[in-house]
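This structure is in structure tokens; I'll ask about it shortly.
Left out: one protein chain. Kept in place: all the others.
Entry: subunit A
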């Protein structure tokens, strides 16, 4: 259980003085160079060996680079490419959140910010939407799902952090879990969505985030009510005792 928890929070500590500690994906490693090139071919060939082959040919590398890259991980190169794609989209979202001119910074409410970020992230799927179901089917394979889930939680943690989450207790876990579920179901909704500019997906995200907000509100209201009643009961007993 310890390992599972620590695996889920691999990139947890966010440094302020050591900028290089916060890099999500390093595009200068051999794998990074190859996969970033391969991503250019994904809209055409999908998350397949063909994209990687095309990238190798494009960069003028020898074919042996493929075995060097696949030796680094236990997973298939195709899965590596999917994961690399997810990480680089997360990096893109980070850069977007840092961009001072983005509309994002004029939104005040934490939940609206989270909804904005989810929609922004879903927007990054558009160029490869035809190959998205293929990517998802790779993510949920039994020997991949643990790493995929970790990546999903990293995404929801990023979204919660950029949205300005300041919870210090179980709410921290609840928010991230709910954001993960909202993201996954919105992505599945997006696969079926044929409306122009994915308007219905956007409406769906807004609706889900609003439901999450009202859930949080009702939980804290019940908590407040219970606390008030607990204190009242103690005081009532005290007053009855002093009367004798």
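To be clear about the criterion, a contact is a pair of C-beta atoms (placed from the backbone, for glycine too) under 8 Å apart; a residue touches a chain by one contact, two chains touch by 3 or more; residues count from 1.
One rule holds for everything that comes next: contacts and distances are computed from a predicted model.
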{"item": "Which of \"TBC1 domain family member 20\", \"AB hydrolase-1 domain-containing protein\", \"Ubiquitin thioesterase\" or \"5-demethoxyubiquinone hydroxylase, mitochondrial\" matches, in UniProt, the chain that is not displayed", "value": "\"5-demethoxyubiquinone hydroxylase, mitochondrial\""}
{"item": "Residue, one of A:94, A:124, A:172 or A:189, that touches the chain absent here", "value": "A:172"}
{"item": "Touch residues of subunit A, complete complex, unshown partner", "value": "1-2, 5-6, 9, 12-21, 23, 157, 161, 165-170, 172-173"}
